[in-house]
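Only one protein chain is missing; all other protein chains are in place.
Note that the chains are named A and B in the order they appear, and that numbering of residues resets to 1 at the start of each chain.
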Amino acid sequence: MKKFTSVSDIEDLPSLLAEALRNKKQPFADKAKGANKTLGLIFMNPSLRTRLSTQKAALNLGMNVIVMNIDKEGWALEFQDGCVMNGSTVEHIREAAGVMGQYCDLLGLRSFPGLVNRDEDYHEEILNKFIRFCGVPVISMESATLHPLQSFADLITIEENKTKKHPKVVLAWAPHVRSLPQAVPNSFSEWMCRAQKEIGLDFVIAQPEGLELNPEFTRGAGITHNLDEALRGADFVYVKNWSSYKNYGQFHADGQDWMIDNRKLKLTSNARVMHCLPVRRDVELAAEVLDGPNSLVLQQAANRVVSAQTVLKKILEAL
Amino acid sequence: MKKFTSVSDIEDLPSLLAEALRNKKQPFADKAKGANKTLGLIFMNPSLRTRLSTQKAALNLGMNVIVMNIDKEGWALEFQDGCVMNGSTVEHIREAAGVMGQYCDLLGLRSFPGLVNRDEDYHEEILNKFIRFCGVPVISMESATLHPLQSFADLITIEENKTKKHPKVVLAWAPHVRSLPQAVPNSFSEWMCRAQKEIGLDFVIAQPEGLELNPEFTRGAGITHNLDEALRGADFVYVKNWSSYKNYGQFHADGQDWMIDNRKLKLTSNARVMHCLPVRRDVELAAEVLDGPNSLVLQQAANRVVSAQTVLKKILEAL
Partner (left out) sequence: MKKFTSVSDIEDLPSLLAEALRNKKQPFADKAKGANKTLGLIFMNPSLRTRLSTQKAALNLGMNVIVMNIDKEGWALEFQDGCVMNGSTVEHIREAAGVMGQYCDLLGLRSFPGLVNRDEDYHEEILNKFIRFCGVPVISMESATLHPLQSFADLITIEENKTKKHPKVVLAWAPHVRSLPQAVPNSFSEWMCRAQKEIGLDFVIAQPEGLELNPEFTRGAGITHNLDEALRGADFVYVKNWSSYKNYGQFHADGQDWMIDNRKLKLTSNARVMHCLPVRRDVELAAEVLDGPNSLVLQQAANRVVSAQTVLKKILEAL
């Protein structure tokens, strides 16, 4: 593997999934693989799970890790080409990424979308410039439009908990109090659509009208505006808020009745409930569900180490 | 040891003290003990000594360390249960702690008191919720009401410097310019009261009226409002400001005459002077004392590695 920014970077999904489950059982088996290799983790935004789990994964592989909060510890970055840098930005991504590539064997980058200019966000300008100029393999730690380390952890979690060959997996839009990126649902959908074909499951997305995701990531998914209908027979419900793709970045203020609680859970086939976290309790998801026996959220979070370690290992093997 | 939040977590104080002195002599003797173990250090507040010394202690034991400034690098945390999270907090301690416990074999937490609601602070709501939800052993790196890693280092320092079997140890309130927590004096008192019985020393607290500490932590201590009387015959003077427990969190603006200087030092039995640092020179403690031959403040700070390493080792052994 030369980079990891999307499910498309994976050649053989079932075999990578099997490898992840093996890695989870023997987390220190490959500790020699990362010797004298340095992973640089570059954060342009806050991070808890990604920050800790990716470090842990790298340490399990015997790598060195250097963490950089580039927004707070470094210099204000410029991403536009051809501009005269006489404003507030101090360093261009060309130099910054180029330099980081000199010091690290592979790099992870977290960069959220602006949610203002859809084209810019969906062209992944920041991530792509970073990849182009750093010259070493890059792992997305959540980009403007995708969060593949999360989705891979989600797939592992579904695999560990499924009780039938073809479980029904529902991605259910949830209410929130502010405008959120589409990266997690885009990415989850992309992975589930692929798993639908290569691993086996039925994938349905439920959301209010006007909140349809970019169709590029939902090809093959069932799509409905009827949450109750989607929940019927569901084995897994993935709860997540997102802002509008159509009216780009717009916050959907209605939809309080979309919050999954125990009553809604009864419509399902005793579904396990998933969320990438952080979650706003009793806004996005009822506390009673989060604290109940059907919640998988901590197991998902734990599997972030497994997905990161599997990806890092693949990239180390290809260095 | 399953956690370390107070002297009560220690079964046998003299034997732990002896072990600490051994660890100090051979800091790298247990480097295999921490292999493949990860310590997560979670800071909700600034830290210099605790941050560096606890990392150093863990590295001496061969552990991996991950540091997280959760206030700046992560998400704003919610601690109240049962609230609808539609405000400024993004993640609940239930999930945040639960997730951190997935990634780390043990966790350290620093969380200062609000100094507004005494019940909340003294119930150690943040620390206790963190312990409850993270599911792994927790070390307090200073909580709302106690700072046991500091007090253990203080005890080690007294042991190293005592010239008689039963030295007189005085905790002396000192002036300051703003309202400070009671964690360090509470904790020091708790440790000294226990050492009084199990190791041997005489412990006296001197403070202006109205600044009595929570009696829960001072049982067995001599208590006086007369600083000069307390200093007479003292072998160790521990200098520290604290705000009022009675009028909770209230700043005591008077008491400039409580600052220890060389003149006051003459009342003692050539006492060694201690302070946990940071110290405001010529406000809490005279510069002439800090720079003089009786100051132990750097040795105390150095012993923070020893106390942390001894505690981490005990917890590693019980994992």
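Here is the rule we use: contacts are C-beta pairs under 8 Å (C-beta built on N, C-alpha and C of every residue); 3 or more make two chains touch, one makes a residue touch a chain.
All values derive from a computational prediction rather than experimental measurement.
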Report summary line: Contacting the left-out chain: of A:74, A:114 or A:208, that is A:74
Report task. Consider the whole complex, including the chain that is not shown, and state which of B:18, B:35 or B:287 touches that chain. Result -> B:287
Requested in this report: Kindly note down the residues of chain A that lie in touch with the hidden chain.
Outcome: 36, 38, 40, 64, 66, 68, 70, 72-75, 78, 81-87, 90-92, 94-96, 98-100, 102-104
Query raised in the report: On chain B, what residues meet the omitted chain?
Result: 27-28, 31, 43, 46-49, 51-53, 55-56, 59-60, 69, 72, 177, 277-283, 287, 290-291, 297-298, 301-302, 305
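The rule is simple: only the chains that are shown with their structure count from here on.
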Report summary line: Chain centres from averaged Cα atoms put chain A and chain B apart, in whole Å, by 40
